[in-house]
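Of the protein chains in this complex, all but one are displayed in their positions.
Entry: subunit A
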Amino acid sequence: MAGLTEDPELGINDIKEETERNNKRIDKKVGVVAEESVQGEREMAPPAGGLIHRSGSRPQLDLSKAAIQGNFEERNPTILLPNQSDDISHLALDIGGSLIKLVYFSRHEDQSIRKKTVKERLGISNGNRRSYPILGGRLHFVKFETSKINDCLDFIYSKQLHRGGMDARWHSELPANENTVIKATGGGAYKFADLFKERLGVSLDKEDEMNCLVAGANFLLKAIRHEAFTHMEGHKEFVQIDHNELFPYLLVNVGSGVSMIKVDGDGKFQRVSGTNVGGGTYWGLGRLLTKCKSFDDLLELSQRGNNRTIDMLVGDIYGGMDYSKIGLSASTIASSFGKAISDNKELEDYRPEDISLSLLRMISYNIGQISYLNALLFGIKRIFFGGFFIRGHAYTMDTISFAVHFWSKGEAQAMFLRHEGFLGALGAFMSYEKHGLDDLMAHQLVERFPMGAPYTGGKIHGPPLGDLNEKISWMEKFLQKGTEITAPVPMAPPGTTGLGGFEVPSSKGGTLRSDASALNVGVLHLVPSLEVFPLLADPKTYEPNTIDLSDHSEFEYWFTVLSEHLQDLVDKAVASEGGTDDAKRRGDAFARAFSAHLARLLEEPAAYGKLGLANLLELREECLREFQFVDAYRSIKQRENEASLAVLPDLLIELDSMSEETRLLTLIEGVLAANIFDWGARACVDLYHKGTIIEIYRMSRNKMQRPWRVDDFDVFKERMLGSGDKKPPPHRRALLFVDNAGADVVLGMLPLARELLRRGTEVVLVANSLPALNDVTAMELPEIVAEAAKHCDILRRAAEAGGLLVDAMINTLDGYKENSSSVPLMVVENGCGSPCIDLRQVSSELAAAAKDADLIILEGMGRALHTNFNGRFKCDALKLAMVKNQRLAEKLINGNIYDCVCRYEPLR
């Protein structure tokens, strides 16, 4: 227990650059890096080549491309530097009185032999196209007890972190730097400077502790959307903080001692107070009183404690009556440990559990009170608590929150940070010049919750698990551990551990363990190319999720749906990898990992931050990728694409024979009908087993009886075709967010796109960057379009104008020819790999493409219903979906399964 533990890491996946030109520039700038990055890329990273289909030759996107380039110029180098530069270390330390916190940057040790196979699997044959430098890495968070500093030194040595870490392998030709300087903070940075020099030959460059704390906290609060949360009576609630209103705040860092810092801005702060009664006091006194061997043991004991046996409560003094005059209830603690006075008991006569709880209460309450008083003095409303004492422990947080609430009479709020404990180390890391992390925005970080990472980083006694097999073995072990974690922890009888009327916190047992709290923190992928979708009417209030899973019955429902669907998914996934033994083993591991995630979430829905259905679905995809199932539906998608493309010409002929008005209706019907082809919906999976694609499509379209459950078609039609003689101008550019591969896109969205093109509207097909279920990806679309274009002149010319055909046909670099005869059809990736989409985080080229768009069409349940159903935009928006889930139908549109939604929201 006493050993180190590693928290999950910040993953840094760098920008995916899209043009040859830029690509060369990167190569020049960062030297060897580009190559490495291909090796170093983690297995779940986007497959190389995801952006194939925008060539530098597309004139339409020239402007936006410049913007992208701008991003590149501005952000990229700074992000690359910590990885690449030889004179910048990869390690920062926070050496406190009790614990050493260590943050280091690494590339992935798992040298990807897989990279090639990933490409093969994805069917990327034309290797000469480009290898996109997806420069990635992670920040690892490790802690050691200060008393075991030698373990820490050994760890650093074994990983060669003082020499640039694992990257040293790649820089092996370089001589080891004799003068390595490592950023360090905390008191120990002074105390142990000589030791580090002697043992590792490195100099510690002492960074001011407060500077680091504040830098770390500011970074987290700015960069991570759901970093801060409140925790009252066992209930966790995430707080989204407007950056403009962040300052001033009080930062209370509870380490061995407690520092209270008033923060007025970046680098602007003052230590206003503190207390010597902190984590060290808890652990120190606790050790003396209970003989616990570790802080975590002590904390765990408290969970089963009853402080009433030791604390003197108001009720004990007043004979069970409240001292109501001054607002003290009978269960208020009048005097911590006050009962140990009057009894004739010895230390041995008290339960260590009770002692631990009393101690925890005493210290937490005290910290909360002093913090509040200071906040009050400075007129500060927000108090953030961080530091190792907190460590996600529900009782601790509840007690502190209670104290703040109690003393402030509800005026002030205690808030906590998910990455608490590493503020100082993170800040020290950030003090390396030119890392560029300062400028990060929340939308550039994607948080993932892989199963392996917290555990490979959990209790490290050697190099972290690099190999997938190790990870799977670990999974198998985890299965047992996981059941321990989720097992309910016995609670003290209710109503006895009062603290000013505050009864036993209802917090779940699982939140106690540091293991569990490590699970609360995900991996942060840094994707500098992500941007906020510019057409969102109000990004600040935008909430992607339609369904809030904090409603427990709602979560239980989706829990069941996902659980039932799991086996089918595993089968598909295993089959997609040829059904090998390896694939089966990975499939099993995936199923276990995902089930464990679900179980954890069922127990504590807020464990991973604010949870919506979109997050849950994305979690599943991430989990698949983690076990190296790149594209479980690949062969299915191919088959369906082929089948659909085969009937497309007939459909187009049929459509062209119709009047414009009829055609528009038929097209929308077609989109809705084709949307039934969805492997994500269980109801539809059953259908699949019963019919062929075109049969289902026809049957489905025939059933399209208007009015639909939500039917704004007439309004939409009027905008498109006008009424009477009035012919409205066509839209300039439409963004079509497509959903599934196969009939959905080929027979539904593509004909609609064609209609828009025919009317002179530029069309941008927006598809996933990474596979998710049977959703079509941006990488697959060009080939589909190319195939469709063979039979359709409109599509062909538009695709050529959009540069799609050039790419798809593997042409010369100068294949582009100015062809003004058609508006272009383009494809952009949306930047995500989930069936849903969070429009706060989209790819920069989607953001660029959106700038000229005046119509967006969201299609499918994931993007139009589960998310964005309530989203508002700065342009006309059409939301099309067939509801393939009875519960959702009832809840959202008061309808039934297979009802259709055609919601048109014109810009007012």
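Things to note:
Quick note on the criterion: contacts are C-beta pairs under 8 Å (C-beta built on N, C-alpha and C of every residue); 3 or more make two chains touch, one makes a residue touch a chain; residues count from 1.
Heads up, the rule we're going with is that contacts and distances are computed from a predicted model.
Here one chain is missing from view; checked against "Trafficking protein particle complex subunit", "Ribosome production factor 2 homolog", "pantothenate kinase" or "Guanine nucleotide binding protein (G protein), beta 5b", UniProt names that protein "pantothenate kinase". Checked against the full complex, the candidates A:346, A:581, A:725 or A:793 give a single residue touching the omitted chain, namely A:346. Within the whole complex, the absent chain has one touching residue among A:333, A:710, A:848 or A:877, and that is A:333. When you scan A:197, A:243, A:268 or A:291 for touch with the missing chain, the hit is A:291.
Touch with the chain that is not drawn comes from one residue among A:210, A:250, A:357 or A:738, which is A:210.
Across A:373, A:658 or A:699, the single residue that touches the chain missing here is A:373. Listed by residue number, the positions of subunit A touching the unshown chain are 96-98, 145-147, 186-188, 190-193, 208-210, 255-257, 259, 271, 273, 275-281, 283-285, 287-289, 291, 295, 310-312, 314, 316-319, 321, 323, 325-326, 332-342, 346-347, 350, 355, 362, 365-366, 369-370, 373-374, 376-377, 407.
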